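One chain of protein is taken out of this complex; the other chains stay put.
What follows is chain A.
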Amino acid sequence: MNDIAIELKGIDKKFGLVHANKNINMKVRKGTIHGIIGENGAGKSTLMSILYGFYQADNGDIFVDGKKTVIKDPNAAISVGIGMVHQHFMLVENFTVLENIMLGAEESQVLNAGITKARRELKQLEEEYELEVDPDAIIEELPVGIQQRVEILKALYRGAEILILDEPTGVLTPAEADHLFRILEQLKSEGKTILLITHKLREIMAVTDEVSVMRRGEMVATRTTSETSVEELAELMVGRHVLLHVEKGPASPGDVMLSVENLTVRDGRGVDMVKNVSFNVRAGEIVGIAGVAGNGQSELLQAISGIRRAVTGKVMLQGEPIHVTGTADPAELRHRGLAHVPEDRQHMGLVLKFDESENSILGYHDDPKYLNGMFLNIDAIRKDAADKIEKYDIRPPNPRLKTANFSGGNQQKIVLAREMERDPAVLVIGQPTRGVDVGAIEFIHKRIIEMRDAGKAVLLVSVELDEIRSLSDRVLVMFDGRIVGERAPDASEGELGLLMAGVEDTKEAAQ
C-alpha cells in the first residue's frame, strides 16, 4: 500500500527569463489536506498548473500513486484522477450548472442520453458530500460560494481523487470560506487528497495537515502543520524574520494639519453616506478610521481628496479652507500638500497599461522637473522612477515594465512612492495593504510610521482592524456614515468590534 498520492521530482519551469519553478521536490500523502503557501509570484500556481497539465515542465517527473505519469494536458490529469478548482472559475457563466458539469465529459455525441445520467450522478455526489446545488440554475445568477461548489462538483464528477484548489478563499466572504473548509474536511474524510494553495497563513493553520512553503520559485520547507507556527511560516515565506506586529514609538502631535467639520457626502444614488462628520488630524500623528466596509469611509476619503463633491461641510488643510462642496479638485489639493493613496489602486491609483515610470509621476506630470518645454522629459522621468524603485524596493526593478505585470504589493509601492516622495504635509491613505503579501505589508507599515515620525499628518482608512490598531495613534470608528466613537489604539478588539457593529457607545451614553 503506497500512501503517497503525488510525488514531484525536480520540476523546473521557465517562462522566458522568469524562472517560475526551480527544481521542486514535493510529496503529498494520501487522504490529507496539504497546503502550499507562498507570496504572490512564488510559483505556487505555476506548479499546480503543471500538475494539472496546463503547462509542461521543462524538466522533472510527476508520480501519481507511485507510478511515473506524463501529464501532457488537462485530459491526462483528469484521467489519473486529478481535479482542479482554479482561482478564476473556469465556468461558462450563461450555462446551467448541469451543462458546466457535463462539458468535456458528455459521453456521447448527442446529449440526451448523457443528461439523465449526469443528473443522477450529480444528485448522488451532492448527497454524498453535502454539496447542494440546483442543477438547472444559471451560473451567473449564483453567488460565488456556490459557483465554487460547482467547480468542486465538476472535478468530483470526473472522478477526481486528488483535488487542487488555487487560492479558493480569495473571492469568498469569511462565512463562505468557513463553509468551504467544512466541505474540504468532509472530502478528506471520504479519502480524497486535497492540495490547498493560498497565501493566507490563517487558512493553512486552520485546515491543513501538512504545509509546503514556496519562495521565489523554490520549495523551501515542508512542515507538519501542528508542529509549526504562523511566525515560522511567515519567516519561511519571506525569507527573513517578519514583524507581524509593528514597532513604533510614541507620537508627538503638533499643529492641526487637516480639520473636517460637519461634512456630509452623498453617493451616486442620492443616499447620504457620510453624515455630519467632524474630526481633525495633527502633524506627527496617525488617525485611523475603523469600520466595516461600506459605512461611508470611501466617500469620506473621496470628499477630502477632492474626487467627490460634498453636500455640506468645511475642510481645512494647513489652516486654509478646501472648497469641498464646490471647486476642490485633486490636482489643486496635491499642490497644496495633500497626498492621496486611493483605496482601489488598480482603478484609481494606477493606469495598469502604462509603464511603471509613467505611473510613478501620474498626477505630478506637470511638474517642471519632468518636463522639457511642452514635452515630457523621458530621461528625467525614468531616472526619477529608478530612484523610487530602489528606495521602495519595487520588484522587478524595471521602470519600463508595464504596471499590470507587477504584483499587488509592488503596485501599491509604486503608488506609495509617488505620493510619499512629494513630501506632503497630509497623507490620506485608503486600504494600504489590501491584496498585498506579508513582506510588503511590513514594508508599507514601516513607511507609514516613518511619515508620521517625519511630522506628517496621516489619515488612515482600513477595514483591517489589526492594521488600524497597530498603526494608529487615535482610532475613530465609523458606522452608518457617522463617527460613533474615538478610542486609543490599545482598546480591546471586542470593544472596537461592538462600535463597528453600531452598538451604542456606552461611555458617551452614560454621560
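Quick note on the criterion: a contact is a pair of C-beta atoms (placed from the backbone, for glycine too) under 8 Å apart; a residue touches a chain by one contact, two chains touch by 3 or more; residues count from 1.
The definition used in the following text is that contacts and distances are computed from a predicted model.
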According to UniProt, what is the chain that's been left out of this complex called? Choose from "ABC transporter permease", "Fumarate reductase iron-sulfur subunit", "Transketolase family protein" or "3-phenylpropionate/trans-cinnamate dioxygenase alpha subunit". "ABC transporter permease"
Missing-chain contact among A:Leu111, A:Val144 or A:Val351 belongs to A:Leu111
Given A:Met26, A:Leu47 or A:Leu91, the correct residue touching the omitted chain is A:Leu91
For the full complex, which residue in A:Met102, A:Ile197 or A:Leu258 touches the chain that was left out? A:Met102
Using the touch rule from the top, list residues of chain A that touch the missing partner. 15, 46, 52, 54-55, 73-78, 84, 86, 88, 90-95, 99-100, 102-106, 108-112, 114, 154
